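For this depiction, one protein chain was excluded, whereas all remaining protein chains were kept in their positions.
Entry: chain A
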Amino acid sequence: MSWTTVLDVIGGICLLLGAFLCLAGAIGLVRFPDTLSRLHAATKPQTLGLILILSGLAATLRTWSAVTTLVLLAATQFFTSPVTAHLVGRAAYRNGNVDESTLEVDELSDALERSGWDPTK
């Protein structure tokens, strides 16, 4: 059993796991009740699934140029996904789409209240 076979098997397993995680994130997107929990399903399984698929592709291609490009792509995904999630969460809070009865911890509302700003008045 040569190295290329081992890497091909690893790549195939990574591809399958990543596709499964993408499917799991999509199912969570449909089943979760409000925007913030959908955001949870959108960012974490999707990012991990994409990383797994990209590493599967890297294990399949096995050239340094491909690996560096894929690492760059994964890094941009790591950096841009939290930015989008933060902006969507902020817009959801400002537009009043957050159901406060579903929140276990609500540090933002508490901090706004302590700062003297009353959203109910």
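Points to keep in mind about this one:
We adopt the following convention: a contact is a pair of C-beta atoms (placed from the backbone, for glycine too) under 8 Å apart; a residue touches a chain by one contact, two chains touch by 3 or more; residues count from 1.
Definition applied: contacts and distances are computed from a predicted model.
UniProt records the chain missing from this view under the protein name "Multicomponent Na+:H+ antiporter subunit F", selected from "Sugar ABC transporter permease", "Multicomponent Na+:H+ antiporter subunit F", "Chemotaxis protein CheX" or "Alpha/beta hydrolase fold domain-containing protein". Annotation for chain A: contacts to the undisplayed chain at residues 8, 11-12, 15-16, 18-20, 22-23, 25-27, 29-30, 35, 38-39, 42, 46-47, 49-50, 53-54, 56-57, 60-61, 63, 65-66, 69-70, 72-73, 76-77, 80, 83-84, 87-88, 90-97, 112, 115-117, 119-121.
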